[in-house]
Structures are given as C-alpha cells and as structure tokens.
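In what follows, a single structure is set out as structure tokens and then discussed.
Yeah, one chain of the complex is gone here, protein chain that is, but the others are all in their spots.
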C-alpha cells in the first residue's frame, strides 16, 4: 500500500502532518532543537507574544499535581519586536510553518501585535490566546464572553490575511457558542483547549503552591475534558480544530482527531518526553496504514455516535 | 493536649466530623456497611433520588481514564417511595445524618421529591443535584444558568425546613455567581464539585467508551480544579461548602478545608479503597492535633493569599 | 465481605500465558463460596485507580488463589508481584453458584479463566458430571487433570483442534446434549460472553437450568456504583441487576440479552 497522506490544512496553512506543539511548552523553537527534528513537525507554535516585552508572574510558576501539572507562567516574553529580532532568524531556517500565539493586555494589543508581526514571512498563522488562566486580560476578560471574544477576532481579522486561530477557554458551559462565534467573526480554525483554571495549596504553609495563587491544569488529567470540548465544537462549526490537552501517546492524538480535531498539539508531554511529537507523528501514520486510510483527514470527526 | 473538636455544622445539621461520601459513590448505605463503619462518618450522602423509579443510562456506564474515571450512570434509582421503603429502615439504625441527593426531570420534580421525603426523620438534609453531566434535565438545564438554578432552590426551600445544599456545576466561568445565587435563594450550604463533563473514544471501534457518549470525569485529575472552585466560591459566599473532587488522602481533604470547605466528601476513592473515609477522618484529626487547633472549623478557609 | 491486605505467597506461570497468584488471606479465605470473586487493587498500576475483579480459583482457611492471563493494563502490571509483596483485596464478592437442584445432573461449561471459577464448584458438587471446556488452543484449557481427579469427565474443545475436538464448546455439547435426558441437566457456566449466551439460549430452548457467571466491567464491586448492571427480566419488562452483588451468577431465564 502507498503511504498515507499526512498533510492537513488549517485555513491556507499547510501542515505536513497534523502534529504541532502547544504554545508555551516548546519555547520559541531553539530550546528543543537539539532533541526534536523541527522539520519533522507539522507546525511550530511558539509561546505567547504581545506587543511589548513582558515579565510574567513571580515564582513558583509551576507545580506538579497527580497526573499533571499546574502552571502560572503568566506570559513573559520578548514582545513582538524582540521575537522578530531574537527568533525569526532561527525559525526561518526551517521548512515548517510557525504559528505565533498572540495575546494582549487590552483589546487593541491584539491588533497591534499582528500589525508588528504580519510582514514576517516566517509567521504562518496566529493563534489568538483568549483563554490564559493566568493573565486576567488575556483570559476571563475575552475568553468567557462571546461578545468581546468575537470583537477580538474581528479586530485581528482586519489586520491580516494569514490564518487566525482563536484558542478557546475550557471553562465555559457551551463551547459550541464560542466555536460558532469564532466562525462568524472570520476565524480560520479554533484551538481547544487551554489549561484549566485550577489551584493547589500547601497544607504546611497554607500558601498556594503557585505565586500567582491559581494556575492552569494541563497534562493527562484534562484529556477527557478536552476530547468532549473538541467533539462539542466539532458539532457546532465547520472550522478545523487544533485539539490538545494531555496528549502523551499516539492513541491520544488519534482520539482527538476522531473526536473532530484536524490537527493536534503536544504540550506538557514535551517536558516529560521530548520524543513524544516524533512518536505521535509516527503513530498517526501507522494507524492510518493499519486502518487503510489514504489521508489523515479521513479520520477527522469519525466518532460513531 | 485535649482532643480537637471535629464537629462541623451544615445549616442545622451537625456532623460529628467533616467527612461525608460523594453521592453515587456509596450507594444508599448498605453497600459499604461491611467495610466501613457507617457510624464513624460525618454524614452519609446517598445516590440521587427523584420522585419516580428511574432506569438510568445503558451500559457501558463507566470507563477508567488516566488517573481517574468517567461515569455516565445516569441516575437510576428506586424513586422517593422506593428509597423510603428499601433504605430508610436500614439507615435509621445508624447514628449518622443522611443527606439525600435529589434531582428531577422537571423543575417541579425537585419539589415533589422533597414533599415525598420530608416527613422522614432519617433524612437530615437535601443535596440538590443541579449539575449531573449525564442527565440533561438535572444538569445543563438548571446548573449552568443562574436564573433556573435559583428557581429550583427557591422551590425546594419552600418545601422543607431541613438544610438544602445545591450541588454546583463545575463547567461555568464564574462559580461565585452561582454561590451567591444559592445564598440568596435560601440555601444552607453548597457542594462543589460534580464530575466534569468529559468523553473518551475507542480508537478501534470509533465508538465512545460510554453508551451515553459523554460522562463525568472524577477522581484525582479534577482535584486542582475543585480546589479552585471551592476557593472562588468561598470568597463569594458565607455559606458552608462541602468540597469534593479527587479526595484520596487526608492531605487532599485538608487542602479542601484550607481552601474554604467546611465539610468534604470522598467519592471515587471509595472504589479504589473503601478505607479512605476512615483514613481521611483520622488524618484530619491528626493534622488538627499537630497544628494545635481546637476545632476542625479553625482551618476552614485559612489559605494565605 | 472484607477488605484484607494479603501477602503474596506464590506467583508463577501456570499454563501457557496463564499465571497463578496465591494470597495469604485468613479472613477472606475461609468464607469463600464457589463462583465468588475478589476485587483486587493492583499495586504499581501507575495512574490507574480502579480495582480488577478475579474469580476465586481455590480458597481455604489460609488464603485464596486466582488464575489470570495478562491481557491489559491491569493484568500486565500484576506480573512483577513478588512473594512477600502485599495486595489489597476485597472479598469474597458476589452470590456464587447455587446448590445443585435435587435430582439434576451437573454439567460444567467453561472457557479461559472460567475453568478456575468453576473449580471450587466442581469440588463441592456431590454428583460428578461432565465438564465442557472450550478455548482457542490447548493452552487455554486449564486444570483438566484437576477436574479429572475430582471425578469429572472432561471434554475439551479448541478452535484449532490442538486439544480435544476442534470447534466451539457447542460443537461438542450439542450432539452430547441431544442424547441426554435434557431437562435433568443443570449447567454451571463461566466463560466469555458468547459462550454464556449460547448456553443460555440452549437452556431456554431445551428447558434445562443454566447458571451463568456474567462478565461485566466493574468499578466498586460492592453494588454501590451501578456500573456492572445487566438487564434482568421481571414480570412486566426488565430491571437492572448488578453483576457484582446480585450476580455474577444468574439463571439463563433471568437475563435479557442486549441486542
């Protein structure tokens, strides 16, 4: 049998396979370059960028929980210009699309950061972070209210022709409404899910384990939540979905695709085992061969319900 | 040092210690009576009861996930009269308050079930299930919209003088709003959290692992989510909170109390180890002694933020 | 029903891929009835939280033995258990098989670990009868000599013909049954779903008694969670019955099979 076609498309962005990395778990590219063949990835998704340099939250910023972890990194970063100067030269060496995760402290920021980045050919698409559990502005303010959610997307839509991919907040009762809103506001795809608002308290010190007090839960614990959100969104929209949340094994990624994700992102698993992306890509291919599919797209949303 | 006082109060209901069991994970009492000394519990919370006998969902009803489980039992039960006939005689033998978890297919049902049960002295309090992820009526319909949420509570309030404890849905953006609404509607306490809407798909059969397609995630994975919800609710209301979600060790229960829970419920852990409730009670006592507290209430909401 | 921290006293290969695990369990051992099971918390199961049910193969005043085959996450993780390790078990659970009805002729039908589940019953039954054991290959036919020693006539069938007759259990059972005083048969069955169903159908069609030990996924094992339910016929329709407490053994007429 001939090799299956692993290629998928997110708007006009072509990914050579469905696998990218989750923003914030893979730095800006160079960090894992010794361990992961970046050219093998479907896309590189970088840590959140806003117009200006930002410092993020105080430490401790992460905490290990049963099965996963909490983070409240708080979106530190070099800002749009800093990103261009420090990382574009590196990223442009590779033959792989780059998705820049963007955020803002104000609604305008989302427009500004796109204006600053859009001339860079290396930037292939924007993932719009509307769901950071650790930064008030980028999270609850825009991500859990469909009105401001739509307005941010429309604003970004007005600034770029590149694919825009709002990243949805998981802590909503009706993710379908946000998926639909994203579609109507002109998004090319959506990504689901960000880490889930959570908390841990040290019972000896009585202090929260994170300096930010609360953080986002990620890793295997959230996978069943993410699978449902992807399926719910899949039913509500025709937009392609980038699914993530606890992908550790190829089987996890395949499950996301069957639930309705066109592409998948590996997040926390990079910390546990940087070879995860490689294994996941190989595992998806193997599954397609075994099930005699011609293309990765054949399994998207095939859940029998 | 004298023994600390483990007693806590949920409205007018006195619990000899803060530990109860989570509805649906402990049957109606007799199931675990060989393994757990029921008189040792702070309260027994029974599986959801509605006015009529109900059959629940088709099988498979549960599925093991990384770190926890999904369930879509779907609230089968003997109905209010069946409960009285089959279980009240048994439960009345024990010196322990009984919390009956109630639900309805319609708003009226919530009133009816209380009318049917309220004459029973053995029934000490009602936990109002407004958050079942597996039964449309008892879940999304009432639990994620503050208006109908309040109306159900007001309706139940009108039917009984016993403590009423709405059980909140976790999949909302602002749990504080529900906590406040519960307080205003006349609730005596709130309980947090129900299992989280989730899903798993078998990648060989392409079928959801649960016959109901989706279910609720419970066990250790959800603990950090539950801790945050409890803390958020604690800040929004003065009502006592029954905290639950992934309590496996005494430390987990203590963490819930520090976050703001007056009482805690052990759920999925009963399946793993029926001695959990016993260990948790002993562990709370031990912690109070070690930290030189006089009463369990001293640690409630003491998180330093 | 008791929860006991049991020490591993024996753990090794039994036959083919099957392994035997013997546990010191002085509280549970003495009270086991044939057809009951244990709910076992597998140590080192990583991030998995549920127990796994296992039929009790042997039981005495000192403990219990089970036979298992590593087929998944749980059973694979049992391999490294060493003599001296401890295992948290709850048991004995379930109703077990009833007494043989007066005047009936006992027949055992089993597949895979079902053989283990029937051993205690075979030992207890006053009248010795015929045991039909089915499996994929000879390796799946367990304890033949032990049943023979108890005085049973053992008739194996294997899919590949590597032991006994080639075929399914029914390949051997059907012609045999046709020559018996059918209504005097009383079957005790433990095996995979299709075997249970095949025997159940025959029991109803030919009007004999068949006690089927149902194999359903379990969570609590004690009747609390309502995971393990099957449809039990009642006068006007059906109700759910819990395999863990109302079963696992049901008479064929009680069961409403899912389509």
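In this document, chain identifiers A, B and C correspond to the written order of the chains, with residue numbering beginning at 1 in each.
Convention: a contact is a pair of C-beta atoms (placed from the backbone, for glycine too) under 8 Å apart; a residue touches a chain by one contact, two chains touch by 3 or more.
In this text the structure is predicted, and so the values were computed from the model without any measurement.
K.L.:
With the missing chain put back, one of A:106, A:272 or A:305 would touch it. Which one?
P.N.:
Result: among the candidates, A:272 touches the missing chain.
K.L.:
Of the listed residues B:4, B:67, B:97 or B:215, which contacts the missing chain in the full complex?
P.N.:
Final answer for the missing-chain contact: B:67.
K.L.:
Which listed residue (A:69, A:98, A:168 or A:281) would be found touching the missing chain in the intact complex?
P.N.:
Checking the options A:69, A:98, A:168 or A:281, the one contacting the hidden chain is A:69.
K.L.:
One chain isn't shown here. Among A:56, A:176 or A:301, which residue touches it?
P.N.:
A:56
K.L.:
For the chain left off this view, which of A:32, A:83 or A:234 is in contact with it?
P.N.:
Per the contact definition at the top, the residue touching the missing chain is A:32.
K.L.:
What does the interface between chain C and the hidden chain look like in terms of residue numbers?
P.N.:
44, 46-47
K.L.:
Going by the touch rule given at the top, which residues of chain A touch the chain that is not shown?
P.N.:
Its contact residues with the unshown chain are 24-27, 31-32, 34-35, 47, 55-56, 59-62, 64, 66-69, 71, 73, 76, 219-220, 268-275.
Everything below uses one rule, namely that only the chains that are shown with their structure count from here on.
K.L.:
Among the other chains, which touch chain A and chain C together?
P.N.:
Common neighbours, chain A/chain C: B.
K.L.:
What whole-Å value do you get for the distance between chain A and chain C if each is reduced to the mean of its CA atoms?
P.N.:
48
K.L.:
Centroid of chain A to centroid of chain B, CA atoms only: how many Å?
P.N.:
Whole-Å distance between the two chain centres: 34.
K.L.:
Quick check: how many Å separate the C-alpha centres of chain B and chain C?
P.N.:
Centres of chain B and chain C (C-alpha means) sit 36 Å apart.
K.L.:
Do you know which chain A residues sit against two or more other chains?
P.N.:
Expected reply: 66-67, 220.
K.L.:
Hey, what residues on chain C touch two or more of the other chains?
P.N.:
47
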